[in-house]
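What you see is the complex with one protein chain gone and the rest in place.
Right, chain A next:
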Amino acid sequence: MSSQKRVKNSQSQGKPSQSSNSYQTNLSAWKVKEDLSDSKSISKHGQNNPVEDYEHADDKAEDALQIAVRYFEKGPTKTSRSKDKTLEKHLKTVENVAWKNGLAPEGIDVLLNVALSGKFGSAVSTQILKCMIPATLISEDSVVKAVSWLCVGRCSGNTKVLFYRWLVAMFDFIDHKEQINLLYGFFFASLQDDALCPYVCHLLYLLTKKENVKPFRVRKLLDLQAKMGMQPHLQALLSLYKFFAPALISVSLPVRRKIYFKNSENLWKTALLAVRQRNQRPSPEPLKLMLGPANARPVKRKWNSHSVIPVLNSSSCSKECGKKGMSLSDYLSSNGSFPLEQLKSFPQLLQNIHCLELPSQMGAVLNNSLLLHYINCVKDESVLLRLYHWLSQTLQEECIWYKVDNYEHGKEFTNFLDTIIRAECFLQCSVLQSLKELLQNWLLCLSVDIHVKPVMNSPLETTLGGSMNSVSELIRYVGWLSTTAMRLESNSTFLLHFILDFYEKVCDVYISYNLPLVVLFPPGIFYSALLSLDSSILNQLCYIMHRYRTNLTAAKKNELVQKTKSEFNFSNKTYQEFNHYLTAMVGCLWTSKPFQKGLYIDPEVLEKAGVAQYKSSLNLVYHPALLSYAASFLLQEWPEERTVNLSSIRGKKWNWYLDYLFSEGFQGLKLFIRSSIHRSSVP
């Protein structure tokens, strides 16, 4: 027995891994194992049984399953009187394992075949189908094979219905869908069966891609609609078709209906939850079953009913029709662009940024943080103009129509404002960027003027000193603004990046623009950047500190050369401030002596946190932004070491570590260390 089991296992391992998914499958397999061991340890505690016993029991169950599967695979035997009994026993086994741990893809493959071939009769097929619960995933091949049985006409109508329900319920666990999508025409033809129609509609709803929407299918669906009336499942599919091809079909959904499919997965509810947990990913499904509620908004007091933000729809006919002479087939096969509805993650955004479809109504981006990212960096004027017009008109209209006594409307308006404010981190970043550009233009302007005419001749500022005061006021204002924004956005890294961008300009005023001005950043920005978890922020900070140093050094040198006390000599305060920051930085990155002065933390708190030795625990190795670099450095250089001993990075290793960091792109850090630290003091 056990040998057979081993064979089975090795089979599943040896199975040619299916392209990209192999990693995922392995990972999930590992997860299951872990789960099992967890449950073992629980049972050990509970029953006080020896471990082996349990394992033995587990093995037994596995073996029983193998026997059961083989029994079903071979088909029913005619003779035995005990047939019913055996069958029942094996069914029970399969059920138990399936509901407890789920079935492996191979098991499902065999059993699906059995169920749909109808070998054991309709009742058994039903029972088998009900327990087709995957441990993690279902192979696409199994599904395709199962569908092929539907053509033979060996299984009853009920079995077919159950199979479609099962397919819908398990749709997310099928490893690939390309082959299944090729069967689109077959599924579509099954719509004619009245009993199957709702479930097939649901399946098609999940399966449909833009290229599946064809004029003849639209016509067929409309015929069905004429025959069967206003069925929610047909409505759902039709509206999806309209979404993909608005030039072919038009449908307006009733106001109140939100759910278009009966819960096909009712039968497997608990099992589905368990599988999802095993697969450890958030369930994407329930969302798909509803068309967004905003799709079916009632027309309100006024017909400009989208005081609420419009629904995200890929730009439809306006774009397609814009191209002259584009035939319907061109339109249907155009898949050069990435549809919005598929945009779910940031990496997807990055991969498709060049061919992203934009929403038909730009206001919709407010509800989509990924698209906000996109329009924040895209320099397309028309995108911004569309948003600008929509936003200004909406705000104008909403403010005028705002009535305090109308609770519902008031609430809606507040929600709208909330959404705008939530989108505001992007706005704040844009504001900062504009301020940076303003500063840059102003500085360029001034630096040109200096050369044109040494004495300023302007109605606003008559002296260079006056201009410099105004510029430094702007910089201080931005500093104050940034500090506040950082607090409001709870130290958002994204925002900090833009703030440091601004200071990258500021720190270089003296040298780049030849203007006598050095303004440092406020402590709120400096310390947030210094203790940031993000390594690129730290690197940026190092670069800025390096430039500040260069600028201040140059200024000092000039002062010494000129010897005259000009009005543009920097006060000692600036130098002191810089030195203070520099001390803090060197303390945190190099000497492991952070915050020697002016910081008091209750020792008891430190004791509790287990970092009583915090003073020696902060340097290039232990800095939260660099810790992972330190670890990968050790793993890379000494892969044979069993433990990662961070404290071993000392002496020579310290220097290698530095080189490693520089090779990883920490150029700012490199410049900072070269300029600010005398390398004799290697810790």
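Just so we're on the same page, a contact is a pair of C-beta atoms (placed from the backbone, for glycine too) under 8 Å apart; a residue touches a chain by one contact, two chains touch by 3 or more; residues count from 1.
The rule is short, and it goes like this: contacts and distances are computed from a predicted model.
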Worksheet item: According to its UniProt record, what is the protein name of the omitted chain, chosen from "Septin-type G domain-containing protein", "Centromere protein L", "Spermatogenesis-defective protein 39 homolog" or "GPI-anchor transamidase"?
Response: "Centromere protein L"
Worksheet item: With respect to the chain omitted from the figure, which of A:97, A:206, A:238 or A:340 is a touching residue?
Response: A:238
Discussion item. Of the residues A:247, A:349 or A:677, I need the one that contacts the missing chain.
Written reply: A:247
Fill in: Residue among A:110, A:174 or A:218 touching the omitted chain
A:218
Practice prompt. Would you indicate which residue among A:179, A:351 or A:393 is in contact with the undisplayed chain?
Written response: A:393
Worksheet entry | chain A, residues in touch with the chain not shown (by the definition above) | 218-219, 221-222, 225, 230, 234-235, 238-239, 241-242, 246-255, 299, 303-306, 310, 313, 315-319, 321-322, 324, 360-362, 381-382, 384-386, 388-390, 392-394, 396-397, 441, 444-445, 448-449, 452-453, 456-458
